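Missing here: one protein chain of the complex. Every other protein chain is in place.
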Amino acid sequence: MSNTIAAGKEEQHLHRLVLFSDAVFAIAITLLAIEIHPPEGWNGQVGSFFHLMAAKLLSYAVTFATVGVLWISHRRTFSRLHRADGLLDVLNFLMLGLVALLPLGTQLLWEVHSSGPLVLYVGLVAAIGLTQGLIWIHAAFIGRLAEPMGIGVRLFILARVSLLPGLFCGLSFLSLGTGTPWGFLAIGVIMLGLALIGRRLQPVTA
Amino acid sequence: MSNTIAAGKEEQHLHRLVLFSDAVFAIAITLLAIEIHPPEGWNGQVGSFFHLMAAKLLSYAVTFATVGVLWISHRRTFSRLHRADGLLDVLNFLMLGLVALLPLGTQLLWEVHSSGPLVLYVGLVAAIGLTQGLIWIHAAFIGRLAEPMGIGVRLFILARVSLLPGLFCGLSFLSLGTGTPWGFLAIGVIMLGLALIGRRLQPVTA
Amino acid sequence: MSNTIAAGKEEQHLHRLVLFSDAVFAIAITLLAIEIHPPEGWNGQVGSFFHLMAAKLLSYAVTFATVGVLWISHRRTFSRLHRADGLLDVLNFLMLGLVALLPLGTQLLWEVHSSGPLVLYVGLVAAIGLTQGLIWIHAAFIGRLAEPMGIGVRLFILARVSLLPGLFCGLSFLSLGTGTPWGFLAIGVIMLGLALIGRRLQPVTA
Partner (left out) sequence: MSNTIAAGKEEQHLHRLVLFSDAVFAIAITLLAIEIHPPEGWNGQVGSFFHLMAAKLLSYAVTFATVGVLWISHRRTFSRLHRADGLLDVLNFLMLGLVALLPLGTQLLWEVHSSGPLVLYVGLVAAIGLTQGLIWIHAAFIGRLAEPMGIGVRLFILARVSLLPGLFCGLSFLSLGTGTPWGFLAIGVIMLGLALIGRRLQPVTA
């Protein structure tokens, strides 16, 4: 019975960690939208609205998609854990501290027109991905927080979690910046490849 | 037993998706209120306060009511699902990305006085309704995420979810803009009609 | 079994409504704090900080206490419900729409120095209390959403929920404005009286 209570506690710990993370994800993305203010000197025409706001709405869409990728990645990782510990708290906090900086990164994109903001933004997203990778390394290889699964599956999830956000974001900007479809095409190929490998490694996934 | 665990996981997935959505709905609506600042040049009289703030408080009330319609619509749709999948994540994210733009839409309403902001605002609300319709199409017709129910009920929910938000919002502005009760009257008639059809299709509803 | 599922659904409905309300309460109160900006022309001394910020910190404390009263009131009311319905959604939304205006009310207090903002602020808090009263009337007297209890208990809760927030807030300002303890004393007497009546009506309370 003591074990049951302990298990219940660890489940609650995990549950609280997940809810806290979701709150930060949700606030970061909604605060980003609130920073988009109505265009100055707008004549009230619908067409000119989209013309004046194009850069802001595009950065908003990219950041929203990026947070979507990060959130889905986080949800899939955490759905495989059955308990939490103190180091998971710390690593997850580190990751959330970087997620909360995404609105700042997006504002840089639309205010300064040079390659610096792009580098910072893609770097930030890549760093969040790598921190999620650290979380998975701790959970699946060291801290025994994850459900039992083969080494192949664990390595596959590590690669997907660590690299996908940075790649997704970098290749999107490559396509948007050069006006060519190659970046988006590469994302499609990578996702198809991952889906195929994933299907071979684990017939049924959550 | 493996099925029980899998079912538990899918329920958790659904639960997390719902909580995340609620956080975005709640933040969007509360941020809207924070953008309403005290009126400049107010003499401190209660009467003149409502006179100076009438346009802002009215747009606030309309947006709050709209988010209410969207949230209730979302809650009713999701209460009929028994599991979630990756495409549901993506479609729901798309919907939330539009919901987060509602404060911007409302600011347009009270800052620019022409028909452009109205068109953008009603268009945004209609787009959110249509995205909720897409979610329902995926859940009830393609992805088998919903509990079993007849084709008539599913089509009825699709119509209600997709069209009600845009209609509700457009007809409200019609009444407010023309100073006539016809828009609100039409809303009443539509809701009465839907309630009657709904009662015929499904004797007990959540 | 169909009943069990329906009960589970109604419990989930209630659960989601409570979580959504909590998010709005939490955001309203935290956004209020973010509107307090560092004092201009501050010389960096700790003493002068509290001197310059006294009015803002005091309004912040009063609003935080008010939201505390409202949240506890909401929690106690909802802990007695066993299911939710559509009208509860609508009434709760109305209440949250007023809660989200509290930061604006507080800003009025510290920006305009006349009796107007005070009247608006106390009126807003009283209106939130009355809306919570409406929720309770629907839940306990009309919609049968509450657990079974005597008419005396239900009327007692109605009085406490409807009137306490406005009284608490009005009497606090009376004391702060006149620099006398009578308002706070009256709050103490009222709370003592309510506790005594409550103890007679219901030996054990949540």
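Which chain is which? They are A, B and C, in the order written, and residues in each are numbered from 1.
To be clear about the criterion, a residue touches a chain if its C-beta (ideal position, glycine included) is under 8 Å from a C-beta of that chain, and two chains touch if they have at least 3 such contacts.
Worth saying up front: this structure is predicted, and the values here are computed from it rather than measured.
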(message) In the complete complex, the chain left out here touches which of the visible ones?
(response) A, C
(request) Return the single residue from A:G116, A:G152 or A:G193 that touches the missing chain. (result) A:G116
(message) Across the whole complex, list the residues on chain A that are touched by the chain not included here.
(response) 6, 9-10, 12-13, 16, 19-20, 23-24, 27-28, 31, 35, 86, 89-90, 93, 96-97, 100-101, 103-104, 107-108, 111-117, 119-120
(request) Touching the hidden chain in the full complex, which residues of chain C are there? Just list them. (result) 18-19, 22-23, 25-27, 29-34, 36-38, 42, 44-46, 49, 60-61, 64-65, 68, 71-72, 75, 79, 204, 206
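In the analysis below, only the chains that are shown with their structure count from here on.
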(request) Take the average of all CA coordinates in chain B, do the same for chain C, and state the distance between these two points in whole angstrom. (result) 26
(request) Would you please write down the residue numbers of chain B that are in contact with two or more other chains? (result) 19, 23, 27, 31
